[in-house]
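The complex appears here without one of its protein chains, the remainder shown in place.
Lettered A, B and C in written order, each chain numbered from 1.
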Amino acid sequence: NRGAFGVAAALLGGALVVALAYPLAALVTFTSPAAILSNATDPAVLRTLYLSVYAPLLATLLAFVLGVPLALLLRRGFRGQAVVAALVDLPLVVPHSVAGLAVLLAFGSGHAFPTVPVLGAMPGLVLALAFVSAPYMVNGAREGFEAVDENVERAARSLGANRVETFRRVTLPLALRGLVSGAVLSWARAVSEYGAVAVVAYNVSFFYPPAGERVQGMFGSVFVVRQLDVNFESAVSVAVLLLCVCVVVFLAVR
Amino acid sequence: NRGAFGVAAALLGGALVVALAYPLAALVTFTSPAAILSNATDPAVLRTLYLSVYAPLLATLLAFVLGVPLALLLRRGFRGQAVVAALVDLPLVVPHSVAGLAVLLAFGSGHAFPTVPVLGAMPGLVLALAFVSAPYMVNGAREGFEAVDENVERAARSLGANRVETFRRVTLPLALRGLVSGAVLSWARAVSEYGAVAVVAYNVSFFYPPAGERVQGMFGSVFVVRQLDVNFESAVSVAVLLLCVCVVVFLAVR
Amino acid sequence: MTLDVDVTGTFTDADEAFTVTADLTVERGETLVVLGPSGSGKSLLLELVAGFHDADGHVRLDGVDLVDAPPEERGTGMVFQNYALFEHMTVAENVAFGARYHENPRDADDVLDALGVADLAERSPDTLSGGESQRVALARALAVRPDVFLLDEPLSALDAPTRDALRRVLLDVLDGETAVYVTHDRTTARALGDRVAVMHGGELQQVGTPDEIFERPGSAFVARFTGANVLTRDSLPDAVTARLPAGERVVVRPEHVTLDPASADAGESGVLSAAVERVVREDAAYRVTVALDDAGTRLDAFAAEPPGGERVSVSFAAGALHVPRDRAKPEEGEAEV
Partner (left out) sequence: MTLDVDVTGTFTDADEAFTVTADLTVERGETLVVLGPSGSGKSLLLELVAGFHDADGHVRLDGVDLVDAPPEERGTGMVFQNYALFEHMTVAENVAFGARYHENPRDADDVLDALGVADLAERSPDTLSGGESQRVALARALAVRPDVFLLDEPLSALDAPTRDALRRVLLDVLDGETAVYVTHDRTTARALGDRVAVMHGGELQQVGTPDEIFERPGSAFVARFTGANVLTRDSLPDAVTARLPAGERVVVRPEHVTLDPASADAGESGVLSAAVERVVREDAAYRVTVALDDAGTRLDAFAAEPPGGERVSVSFAAGALHVPRDRAKPEEGEAEV
């Protein structure tokens, strides 16, 4: 009995493990490491990789600055909290291209910030990325804060630390894991984004330190798709490089 | 002191709430409900909506059948569990278009299933959706199972229920919330997908019950983008309709 | 410091409001134990005194009202059931945490040494046993020389022998300190309390010395909660109850019930006959449960030796019977648990 149950579970579960692992293996083994490295020296690919890491970083920074205070408020509780918590989770279920369209309609020319270029520009890219990735930051921070035992903070207060000192010396260090994990997930989500970027801004001009000047570059996830019909092997190479960046960061957090 | 701290948090947090709510509001109010409804009667739009709900449903079903046993195994624990758990979470950080490319390389013509059409076909669409959404199913189910107190199951065993009966009468009912929430999140994630679909299969032929025959249709998130340059208002209408479907399901779970 | 508390606080949880109200004074150097069942509001009262919730009324320390002061300005030292140590610091850092906020803190090593845990100084809190954790938590509070110690069931999470050992430590530490100590355990209350306040349903039922609370409970609830027998007046013969004041219930502590071998005295004035139902050995004596012949009422008695036969004579020490002056809500919470 135990046997039948266990074997069935192992077979079905194993199938899923294979189904998840096999595509990534197929991708990584499609081309040789040498080919990937030679593609990686192409200046356009390097600019793309830089943009794919840098723009999500800006988006995460934005999400961090705005999201950590929100997580604190959500933990403390306030009237209408349920509505705000639902709103924070909403981008998780909005179709990606719809999210892009929404950001475009909200912040595009003539809308919220008339003087900020959005369509096809860096601010638009960062805004779109922040929109889809902020929930990860807020939820990670919130879980981090909620894992801090209230009595531990009370002990600190009772020992003479005021609200700010208690936050700095007790709450923040204890919630740090949650904050970091939220930030990394938020960053990874931004790197992954394709739909919203494809709608709002995938080819943008940005300052590229190695060149010492502003250059034009394409966001990685879009570059992969655009390149498919042009140079399949180059597309795969960029895909593998992007995957490696994400996996390294992902493993670093776990 | 408390004041300054609170006001700063409220301002920053409030800014994020606005930044998340405003784009969705801008999208919904861009066009009139009447225009949306009139677009919704377009047969092509209806087919798109049907496909956007139906294909994710199939992907979720696949993820459910394979994912629930895997969640059970992960909860029970086994050698190499950490590796499998990491692998399950991996699709969460794989860039969406990279995921599509990986699925294409793994299951496309001449690969894993030589006789199953993948590129531009329904099986490919479902596989791509399942790849990106399975982690939500597995993690939801796993959380559901892990929330079941081990002693409650032990009590059932001690009262005479065997492993299967205990699962059916105790574990499953108590984990149901987690299973349902995992399935819905998985479905919502599949509906949202754009990148992988755009790479693997966005225009597919499928059986459409209202017409009683196979038709050609486009996946919603892709339809929105393709339609942007053709008919902006129709694109927005489909976006709003897709958003509504997702929001309704999302609110139903909470 | 003298602590003078007269506060009311209302807490809402899942749309149910619960009000805690208390009026009491803790004299300088006195330990007041707040005794009550789970859900009686005793921990919330402590949190009101510590300043973690908005409260109406006053919390005066040597006459200075602190009811609107933040927790860090109240000079309290708190100890919690779950220890609440700072997991990201060593034991020594935990104990030294409050030093910078106080003019004359105690040295961390000295305090740890005094509590017998000097060797733990460089350990991380998550490597400590329950008893060790609580000693460190106590050391941390001691280090800031608080005006008032507030202790929220510090022994409840510990196993019995550790609890006994730490109770002795607390007796030493709290000697001469002003303290409010919350517990559900009557033995701890009697051991540590200079005075005891019994709480139930968010209100104080009775405040007094341990002897007053245990020997002269103000209500049937207090009597039951402190381990006394609560009998109906009808279950005792008139000869026994004749001189008692009016009241439906009669309270007698098991240590004031005397059991003798069954004899012809039975039926005599003030001597009842009863059947032995159960004998259980406790620490210092046997707890004997007997059923009175006439009414079938059960009561407990302590005896140095187990009764010889199945039948005994029951008598009460002079002045042992007490009629509680039941307060407003006599029946509430009296149900057997």
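Following the convention adopted for this analysis, a residue touches a chain if its C-beta (ideal position, glycine included) is under 8 Å from a C-beta of that chain, and two chains touch if they have at least 3 such contacts.
Because the structure is predicted, anything quoted here is derived from the model rather than measured.
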Given the contact rule set out at the top, which of the displayed chains would the hidden chain touch in the full complex? B, C
Which residue, B:L51, B:V88, B:V170 or B:A183, contacts the hidden chain when the whole complex is considered? B:V170
Touch as defined at the start, partner being the missing chain; which of C:A99, C:A118 or C:A285 qualifies? C:A285
Return the single residue from C:H102, C:R123 or C:R224 that touches the missing chain. C:R224
For the chain that's not shown, point to the residue among C:H184, C:R233 or C:R311 touching it. C:H184
In the full complex, which of C:T162, C:T241 or C:T258 touches the chain missing from this view? C:T162
Per the touch rule stated above, chain C touches the missing chain via residues 37-39, 116, 129-132, 159-162, 164-166, 168, 171, 184-187, 190-191, 210, 214, 224-225, 227, 254-255, 278, 280-285, 287, 289, 302, 336-337
Chain B residues touching the omitted chain (full complex): 149, 151-152, 154-163, 165, 169-170, 173-174
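In this section, only the chains that are shown with their structure count from here on.
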Between chain A and chain C, what is the separation of their C-alpha centroids in Å? 53
How many angstrom lie between the CA centroids of chain B and chain C, rounded to a whole number? 55
Inter-chain centre distance, chain A versus chain B - centres from mean C-alpha coordinates, in Å: 17
Please list all residues of chain A that touch 2 or more other chains. 162-163
Provide the list of chain C residues touching at least two other chains, using ranges where the numbers run on. 70
